[in-house]
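There's a structure below that I have some questions on.
Just one protein chain is left out here, and the rest sit where they should.
Up next is chain A:
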Amino acid sequence: MIVVIDYDTGNTRNVKKALDYLNLENELTADPKKILAADGLILPGVGAFQKAMDSLNERKLVPIIQAAAERGIPILGICLGMQLLFDKSLEFGETNGLGIIPGEVVPIPENLGVKVPHMGWDKNRAVQADPLATVFDDQFTYFVHSYYVATDKAKIVATVDYGVQIPSIVRQDNVIGIQFHPEKSGQVGLAGLTKFKEMIQNEDYSRN
């Protein structure tokens, strides 16, 4: 069972719709017991970093998600859900994140002649071998964001070139972050969600 963590964010239901479409057994819930008993977790997210952390704190989910990561439960953070996995964000001041992967969330520079937000279909380039890199290398996926994660190269699985190299997929053992929206990226996005399910089943947390 995949648990989609329910904390009142924008795209939760679209992620669920994609899982339903793929017939992947899932439940949308904020119940800590169910979260810790899940085979895999998806942390969705759209909107502002601080508001999202506030919502997780109100529901007392921060230590639960940290514990799930610690126990080796596969976690997939999507868009803002990916950014929340890191130490802190510089969006509207400074806000602490879940601190599961080292790094911080910084604004996309506006002086590079690119439009911000980074909104639309952009092409991923794999920079490390990984099951998800196999799915998304050289593929266009749908992005909507104004901030990106600055993290250790060793954590970056794929990037897109948008004036700066934006990490589009990151991974630390059982914890994966995807900056784009697989649930809005057509067939290749759905293939990525299916791959996540396969990774859960194979308990394939190590890099290939």
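In this text, a residue touches a chain if its C-beta (ideal position, glycine included) is under 8 Å from a C-beta of that chain, and two chains touch if they have at least 3 such contacts; residues count from 1.
The rule is short, and it goes like this: contacts and distances are computed from a predicted model.
Asker: One chain of this complex is not shown here; going by its UniProt record, which of these names is it: "dihydrouracil dehydrogenase (NAD(+))", "Protoheme IX farnesyltransferase", "Manganese/zinc/iron transport system permease protein" or "Imidazole glycerol phosphate synthase subunit HisF"?
Answerer: The missing chain's protein name, per its UniProt entry, is "Imidazole glycerol phosphate synthase subunit HisF".
Asker: Hey, which of A:F86, A:Y142 or A:F196 is the one touching the hidden chain?
Answerer: Touching the chain that is not displayed is residue A:Y142.
Asker: Touching the absent chain in the whole complex: find that residue among A:M1, A:A37, A:A67 or A:M119.
Answerer: A:M119
Asker: Footprint of the hidden chain on chain A, which residues?
Answerer: Touching the missing chain: residues 10, 13-14, 17-18, 20-21, 46-48, 114-115, 117-123, 140, 142, 144, 161-162, 183-186, 189-190.
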